[in-house]
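Omission of a single protein chain aside, the complex is shown with its protein chains in their original locations.
Labels run A and B following the written order; every chain starts at residue 1.
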Amino acid sequence: MLVELENIIKIYNQGQVNEVMALDRVNLTVAKGAMVCLKGPSGSGKSTLLSIIGCIYPPTSGRAVIAGTQLARLPDRFLTIHRRQTIGFIFQHFNILPKLSVLENIMLPLMPLGISPGKRRAMAEPLLERFGIDHRRNFPAGEISGGELQRVAIARALINAPPIIIADEPTAHLDSELSKEFLRSMRQLKGEGKTIIIASHDPLVTDDGGVDMIYAVRDGRVSQDVS
Amino acid sequence: MFLNPWSLALCLLSAISVFLIGVACKTAVRVIRHWDPAADNQGQIALESEIWLSSTLVQYGLGFQIVSLLLYVLAADHFSQMLSGAMCATGSLLANEYGLPLLMVKIAGMFLYGLWIVLHQLDISSEEYPLVRLKYIFLLLVSPLVLVDTALLVLYLGGLKPDIITSCCAVIFDEGQGGMVQNLLGGQDDQGSLFLYYGWMAFLFGAGIAAWWRQKISLYIVYGLAMAAFFVLALNTLIAVLSSYIYAMPFHNCPFCMLKREYGYIGFLIYLPLFMTVFSGVTPMLIQPCQAKAVLAGTVAKLQRKLIVVSVAALAVYAVLSSYHYIVYTVMGGEG
Partner (left out) sequence: MREFSEKHLNILDYALSSLWRRKGKNLSVFLVFTFVIFLLASFQFLTRSLLDAAQATLRQTPEITIQYMVAGRQESIPVSYAAKIKDVFGVRKVTARVWGYKFNEVTGSNITVMALAHFPRLDQEVLAEGRFGAKGEKGWAVIGQGVLDDLGLGSRRSFSFFRPDLTLKPFTVSGVFGPESNILTYDLVITGIDDGRDLFGMEATLATDLLVEVVNPLEIATVARKISKALPGTRVVTRPQILKTYEAVFSWRSGFAAICLLSALAAFIILAWDKASGMSPEERREISILKILGWQTPDVLMIRFWESFALALVAFGCGTILAYVHIGYFQALLFRSVMMGWSVLRPGLSFVPVVSFGDLFLLFSLAVLPYLAATVIPAWRCASVATDSALRG
């Protein structure tokens, strides 16, 4: 299993007046090479669950093992190191920096790693070609189309060759054509052995043939969705 | 003598250092009291974030200390033009009883902040942050130095009296002690000093290589202690013997004039490797106790070896540069 969550509890503002239990004894596993969908309304704890799987912060208690590393009480520094080796993120609004060029956006995760500019470009070139955005490499990212943005976001998520891809509501602001194109890319990555976790309540996603398992997240609890 | 740009700059830097280290100490106190790695609350998260602030502040503090040391020496040189009997920075530093202690406090500060940064790097190399409490206790113990620095600075500057012609007196306040040249150290037997100097250096090379090769605690300690003693010996020999070859003047034994343009700023090229070799030579000995933490054993061992390499290399550079003028004089019979 690439993702193992056992009795995960996450409490914000512990011990204070505004204490909130965001996750309540969550159990979840994701096998290597699987594509999993997390479904749930806003405030259900979905973002918190993504943050834990994404090694952004550790759980308050419980056992969380992501790609073989136990997260419990890892300091932020080591979480970050593990995250950049393990997780590729695709955000809800893609979160591309509009004033940087396409190439610079894709290379962003490599910059703090002490990789020389030449080597960074060598790592980005194949991704530019693969996703057909080579002709846009020097364009400011704010000037490209929605579909191209999507491909830049995926390329950036893959630059570090992470085993896990996390996508947070990737199709929320896309039309159906682009949504289908996105899902095609995800199935392709799954075929290459990547583990895909998508948080979405879009039927296009939940009904996609590539999705192996759907988890419903509600009030901080997770259950398998059999509907 | 506060009313001049040099004094103002020194006071400003001192005040800023007090502020930076003060804020870092605030974090130190909070960490020592509340640090709980098992906790997952806002307080612990905030503390983990504050560690970055405090380490940045101490790094800034180190940078400021180095700048302030250089500024102090340059200022002393500037003051010598206003002080009776002072020919250069040495004269200014000897103008009252606070000048030299201030210099020593600044040098000590540099080494201690540097050591803290090494401890910090070791600490963050492990997920458990095993040295967190130790390093902040160390910071709290070292931080009063910045207040001592400020106090000595104020006393030194306050005690300087520029030599302005007075309306009545014919007295000349010449503390030159029989000449216009003031020296920090008296005359020494050149040959004997140099023999000891180069002999000690040879011993250090041998001890350093042995320490790197065998990686034994005893060798790190021997090397560290020998290096600490060498620091004093090197400064003594540099001032009392070698500097006069740099200035081509037998009675000019100033440690600071070699930093000036007239001498090609050679002082920087001499002092920089000297400080580097001493710091990286003493640190392996000082961080040896950190090996007791199992999670750090490997990291500490690696760092010790790296530091020994840096120390020996810097020692070689220092040996060549500090001896250059002496060799030119002895072998080639002087300049030109």
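Here is the rule we go by: a contact is a pair of C-beta atoms (placed from the backbone, for glycine too) under 8 Å apart; a residue touches a chain by one contact, two chains touch by 3 or more.
Predicted model only: the values in this text are computed from it and were never measured.
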Options A:18, A:116 or A:224, residue touching the unrepresented chain: A:116
Chain A, residues in touch with the chain not shown (by the definition above): 47, 50-51, 54, 56-57, 76-77, 80-81, 83-84, 89, 91-93, 95, 97, 99-100, 104, 108-109, 111-117, 156, 160, 168
For chain B, residues in touch with the removed chain: 2-9, 12-13, 16, 19-20, 23, 49, 52-53, 55-57, 60, 64, 67-68, 70-71, 74, 77-78, 81-85, 162-165, 167-172, 174, 176, 179-180, 261, 265
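Keep this in mind: only the chains that are shown with their structure count from here on.
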Interfacial residue positions of chain A with respect to chain B in the complex: 11, 13-16, 58-61, 73-78
Chain B residues touching chain A - in the complex, by the definition given at the top: 37-42, 45, 48-49, 124, 127, 129
